[in-house]
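One chain of protein is taken out of this complex; the other chains stay put.
Residue numbering begins at 1 within each chain, and the chains themselves are lettered A, B and C in the order written.
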């Protein structure tokens, strides 16, 4: 399967459909069924002690799977998350960005499943893992 | 098991340990192993179209289980989320708060499990469900 | 919403579509969006020490949500599990059956979500909780 959107097009797309959070994220790399997304960690993403918050990690995982799907099917803002599971395994490092490595395990006609590992930049071991299921609206 | 904190004490506690998000949440009701928490929905919680965002729902579920645990064991800021699963079932109503009904299913020595249903205020059916597992640090 | 199948019809249905496991399960009670199912615990469901195995608990939760859906939409053997999450919270008692209390949280046109608590018969607190998502095939 070929990509329908480049990383630049994905960045533009997210600015258009999620303007509130667009400046949080940059697509670092995209390939068929795979994407790498950076969360530019700022004060609003932190918990006391300087660690990235759970909702920020959820948000990064969620947007990564969403963009991985868009890259494959083209810009269709209506896909919605139906299910997610997350394991929080290590404390994120403070003062560095969070990097998401996402792989689509399934891209069906109506359901897509993406697997995500989240890394504090520069750490070898993931701070969290997530799986997200998206429901894709029918063609017309 | 008796409560160790009242709803007022929980509100104070969250102001102290999570000042960034304290104004988002109010404890509506607390009972042994149960809590009801309100998310005061504001622009920063919304997605385009006026629906509450996934990270905001995650955050409400997470804080609800956390506060339900604190109510039972007393204020110990160090409990951390280790695992979560969420099902997003209906689109939240726009222009209303989100209410979380949380029940602790297990409160062990080292692990606690809480179940949450999230409701748009005034809707009979839940918009989402969540389960959160917390790891509780040892006494000393 | 009204029931389309009685508990007796559900027992017959499972004998027809899942003959391998039909004798494991009895529908104890069914109501709109709710069902109670018994697992007749036998040696093949046990781990050393006499505790019910994880796969047996998974199977009971899964069949419970499936039958709760069938009770509402009528016998359509093709619904399939797409996602599940389970928390194992207490060791099941040995020598007693396992009882599942299931509630459908969503019964949509294409997706259904059911929540389950599993109890060792006679114990007040659940041994496990589970959520199952089913994909329902289109009408024709």
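Simple rule for what comes next: a residue touches a chain if its C-beta (ideal position, glycine included) is under 8 Å from a C-beta of that chain, and two chains touch if they have at least 3 such contacts.
Here the structure is a predicted model, which means the values were calculated and not measured.
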Among C:3, C:17 or C:136, the residue in touch with the chain that has been omitted: C:17
Full-complex contact with the absent chain, from C:37, C:86 or C:104: C:86
Listed residues A:7, A:53, A:85 or A:120, member touching the removed chain: A:85
Where the unshown chain meets chain A, residue by residue: 85, 87, 89-90, 105-106, 108, 113, 115, 117, 125-126, 129, 131, 133
Missing-chain contacts mapped onto chain B: 82-83, 85, 110-111, 133, 135
Hidden partner chain, residues of chain C it touches: 17-20, 43-44, 46-48, 53-56, 58-59, 62, 80-89
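Here is the rule we go by: only the chains that are shown with their structure count from here on.
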Chain B against chain A, contact positions shared by both copies (same if over half, else different): same
Chain at maximum distance from chain A, centres defined as averaged CA atoms: C
Centroid distance [mean C-alpha coordinates] between chain C and chain B, Å: 28
Inter-chain centre distance, chain A versus chain C - centres from mean C-alpha coordinates, in Å: 33
Centroid spacing, where centroids are CA-atom means, of chain A and chain B in whole angstrom: 23
Per-residue multi-chain contacts in chain B, two or more chains: 85, 87, 89
